[in-house]
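All protein chains of the complex are present and in place, except for one that has been dropped.
This part shows chain A:
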Amino acid sequence: MTATANTTPVRHTRVPTPKTAPPSNRLRAWATRAPLLPALIFMVAVTQLPFVATLVISFFDWNALYPDARSFTGLGNYSEVLTDPDLRKSVLTTILLTATVVLASLVLGLALALLLNRRFKGRGLVRTLLIAPFLLVPVAAALLWKHVLYNPEYGLFNGLLHWVGGDSAAQPDWISNTPLLAIEASLVWQWTPFMMLILLAGLQSRDPELVEAARMDGASNWQVFRHLTLPHLRRYLELGALLGSIYIVQNFDAVFTITSGGLGTANLPYTVYQSFYQAHENGLASAAGVLVVIGSIIIATFALRVVSSLFREEVSR
């Protein structure tokens, strides 16, 4: 991951320092750098070293149940992982899950932010109600959806159907029928408030006189939204999408709790977890982990560019 940081082109605030600094200057440079070191060293030790170890293990054929049979296989694990239909499926699942949840929660969050950006009675209370899903412990939220809402026998959803449709109402088994959708719905419910909060902050940072002026000129609601609000919100939408993706790509709690990765819902984090925690295939799990990292680097390079452009605006302000 260090590579991504190094290739990021952000060098706009270079401090001019003479090439041959006198000793006292060099000393001072170290003094200014010193407070950074503990955090840097800690991060390298706890996040980069284990990854290097993962990289090394990924070249070994190593099942934890047969430690003596450990042997070097080169890229064997990688070809096995890449040809494994289950793993390819989990790549697809991860992409689908992340894209669906991020897009749906962004759109819903935008609608809610627009609603909450106007004055009305009890706005503070409504905002608090809306934030609550985001503040539930993720496992608790997943349990809520699994048992309290989706359960075919006594869940709220089927209870409501029963209420409305009487005794003959359909009583679907939500998780078995549409497992991935069931997970996505719970995650959209949890992440929409987050998107709403970011977009609401964006809306409130907008100059109200600009909208006023546009209205004076006879602009319709849609025109204001299309030509003023949306361009202004662009960076906030990007930020929401980026942060949402970082967390949802790595989602483990919902998949683990609602379906335990069954019914074709295993995403990459769950698959890696399973292959070493249950199947004890250390080498394979590591190779899969490295592939997850490569995928993340591709996303992260793009993502860091977005953040750095936001950041540049911030610095130049």
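Methods note: contacts are C-beta pairs under 8 Å (C-beta built on N, C-alpha and C of every residue); 3 or more make two chains touch, one makes a residue touch a chain; residues count from 1.
In this text, contacts and distances are computed from a predicted model.
Set against the options "Carbon monoxide dehydrogenase", "Lrp/AsnC family transcriptional regulator", "Sugar ABC transporter permease" or "Sarcosine oxidase subunit beta", the UniProt name belonging to the omitted chain is "Sugar ABC transporter permease". Note on the undisplayed chain: of the listed residues A:V81, A:L97 or A:L112, the one touching it is A:L112. Of the candidate positions A:L135, A:L210, A:L230 or A:A279, contact with the unshown chain belongs to A:L135. Residues of chain A in touch with the missing chain: 1-2, 4-6, 8, 10-15, 17, 29, 32-36, 38-40, 42-43, 46-51, 53-54, 57, 111-112, 115-116, 118-123, 125-141, 143-149, 153-154, 156, 158-160, 162-163, 171, 189, 192-194, 197-198, 200-202, 205, 235-236, 239-240, 243, 246, 249-250, 252-253, 256-257, 260, 268-269, 272-273, 276-277, 282, 285-286, 289-290, 292-293, 296-297, 299-300, 303-304, 307-308, 310-311, 314.
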